[in-house]
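What you see is the complex with one protein chain gone and the rest in place.
All chains are identified by letter, namely A, B and C, in their written order; residue positions are counted from 1 within each chain.
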Amino acid sequence: MIQVKYFGMIAEATSKEEEKIDVGEKPFSEILSEISSKYQLGDLSYQVAVNKKLVSDFSKLQLEEGDEVAFLPPFSGG
Amino acid sequence: MIQVKYFGMIAEATSKEEEKIDVGEKPFSEILSEISSKYQLGDLSYQVAVNKKLVSDFSKLQLEEGDEVAFLPPFSGG
Amino acid sequence: MKKIFLEGAIPSEFIADSIAKHQSKHSIGAHNIFLGQVRADEVDGKKVSAIEFTAYEEMALEKAHEIREAAFEKFDLTCLHIYHSLGNVAVGGVCIFVFVSAPRRKQVYEATEWLVNQVKTEVPIFGKEIFENEESQWKVNS
Partner (left out) sequence: MKKIFLEGAIPSEFIADSIAKHQSKHSIGAHNIFLGQVRADEVDGKKVSAIEFTAYEEMALEKAHEIREAAFEKFDLTCLHIYHSLGNVAVGGVCIFVFVSAPRRKQVYEATEWLVNQVKTEVPIFGKEIFENEESQWKVNS
């Protein structure tokens, strides 16, 4: 199981702030596209962080039990 | 009569903050050198303001009754 | 990890306190402070009445920590503080407070500007502009 967190306009689209997902052996990119289609995030702009670090190369990443994945729309603090 | 004001280290050298001086028809440059020699200001760095404006060209200036002349050492506010 | 979030607008007394606390540091000669204040912007005839801030708090604290370290590398500073609001900040309220102190003034302006820009672009904080008619839109940083 991994922890998935949604923020800002992404949390509005998913109507939830977090959820646990069972990912088994699936590659990360597949998990991301499943979430994206489930909640129709296709038109939204976002970055993905794993364990609080932004990820740019999804292909190299294999999630582990307990990882925290966050969907982050453009930052707009200040 | 004109009003002469001294500030900062110039006021320390003159031991006074202001005085009235009778200048008659004397040119401005002559008044300045009289004051400078009287108080031995020769080694000190200063600018002169007439009626609150810094003066750069002394030759063109003729003082009038009631003018205010100020001896200003380098500014060091802030 | 230093705390950066405050609930609601940052009060002017909080800012005064931070200033007063630095008066015992006698190597400091210059402070520079940036405050971001919520503006009553108008969008299509609707007026902003507040911004609602949320954040990925744990990541934001880590990022703020990295930014602090980088700032101390980059500029000759004695200390620096970053604070940001969470939750609702009405127009006129201060939502970001960046405070830079150094022996001399030369670098404090640039350091403040750099820090504010880093917070805006690198820290996962999300602002939602609430209009007077209760509609809202997600804030976009320029």
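One rule holds in what follows: a residue touches a chain if its C-beta (ideal position, glycine included) is under 8 Å from a C-beta of that chain, and two chains touch if they have at least 3 such contacts.
What you see is a predicted model; the values in this text were computed from it and never measured.
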Result, missing-chain neighbours among shown chains, is B, C
Hidden partner chain, touching residue among C:E13, C:D44, C:E73 or C:E134
C:E13
Identify the residues of subunit B touching the omitted chain, counting contacts across the whole complex.
5, 7-9, 11, 49, 52, 70, 72-78
Hidden partner chain, residues of subunit C it touches:
12-13, 15-17, 19-20, 22-40, 91-94, 103, 105, 108-110, 112-113, 116
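Please note the rule applied: only the chains that are shown with their structure count from here on.
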Interchain centroid distance [CA atoms averaged], subunit B/subunit C, Å
49
CA centroid of subunit A to CA centroid of subunit C, Å
27
Residues of subunit C that contact two or more other chains, please.
none
